[in-house]
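Excluded from the complex is one protein chain; the other protein chains are retained at their positions.
Up next, chain A:
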Amino acid sequence: MLSAPAATNGTKAVVSVRSETDSQQVAKRPAASSPGGGRRIGSALGRAAWWTAAVFGLPFGLLALWWVLSADSETFYLPPLSEILASFDDVWLHSDRLAADVLPSLLRLAAGFLLAVVVGVGLGVLIGSFRRVRAFCEPVLEFLRAIPPPVLVPVLMLFAGFGNTMKVLVVLSGCVWPILLNTVEGVRAVDEVLTETCRCYGIRGPARLWHLVVRSASPQIVTGLRQALSVGIILMVISEMFAANNGLGYTIIQFQRTFAVTDMWTGILLLGLLGFLLAMLLRLFERSALHWYFGLRQSQRDDGQR
């Protein structure tokens, strides 16, 4: 029983160090944490109205502003928003583009991303667990990570041609680094007290790997996943802009080349929407996979305020 509080204390320090990489934590809990700029609204209804205004006010305000400002725009490159939204329907929903372009793009992204997770976490646990392996690999990894992933598109085109394999490899080659390096850092920072506790209780092999190593590193791994996702979307689009005959990036660049400006704008909107939705999806996953971690941090915060 003596070891339990010691273990939690130890994790606290480790976990709080990790938290700063977690840039996602930044703009969360807007209404709960600030007193509403000095305006306290008593009733629950009022607070709900305030929250709704805070969340939806600016986005809709900006959209309205765009709508009004572009309403009688004569500029060729900046068509009215009303036109863009009207053709969004025709371009994406009432055509086979959703199945013929958007779906293949997403499948390639998913394949590359999932492969990167497997490779990144696997290698990361291996490299992070052994000090010598880490020292051996570190300079090479630092160099490979520093190569901007898009320049690998021409290289992979040589190896894998123009097909799906190339695009999946491009996504993989970009996504793997943030996951790998964050896993290494996470595995390295496994709390010593927990490690020793595991040793005392004779937990080893796959159980140790899963319950101690991967679990302790998971906040870091998720940070890596988030970075990897944004890189992955970029690479998905770029690989299709470079060489493809279908896909979201290909379609958008095709619209641009044929000066179908309104259609191009719908593509930009769709891409933005996809980026946002995928980030949301990852956050949902994060919420459910890391709920223990957020609970731990919350209780730390409460402790700190006491």
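By definition in this document, contacts are C-beta pairs under 8 Å (C-beta built on N, C-alpha and C of every residue); 3 or more make two chains touch, one makes a residue touch a chain; residues count from 1.
Throughout what follows, contacts and distances are computed from a predicted model.
Novice: Considering only the chain that is not displayed, what protein name does its UniProt record carry among "Tetratricopeptide repeat protein", "Nitrate ABC transporter permease", "RNA polymerase sigma24 factor" or "Transcriptional regulator, PadR family"?
Specialist: From the choices "Tetratricopeptide repeat protein", "Nitrate ABC transporter permease", "RNA polymerase sigma24 factor" or "Transcriptional regulator, PadR family", the unshown chain carries the UniProt name "Nitrate ABC transporter permease".
Novice: Of the listed residues A:113, A:255 or A:293, which contacts the missing chain in the full complex?
Specialist: Among A:113, A:255 or A:293, only A:255 touches the chain that is not shown.
Novice: Looking at A:102, A:116, A:153 or A:228, which makes contact with the chain not pictured?
Specialist: A:153
Novice: Looking at the full complex, which residue from A:44, A:93 or A:140 touches the chain that isn't shown here?
Specialist: The missing chain is touched by A:140.
Novice: Pick out the residues on chain A that sit against the missing chain.
Specialist: 5, 8-9, 12-13, 16-21, 23, 25-27, 30-31, 34-39, 53-59, 62, 77, 131-132, 135-140, 142-155, 157-159, 181-182, 185, 188, 220, 223, 230, 233-234, 237-238, 241-242, 249, 252-253, 255-256, 259, 261, 264-265, 267-268, 271-272, 275-276, 278-279, 300, 303-304, 306
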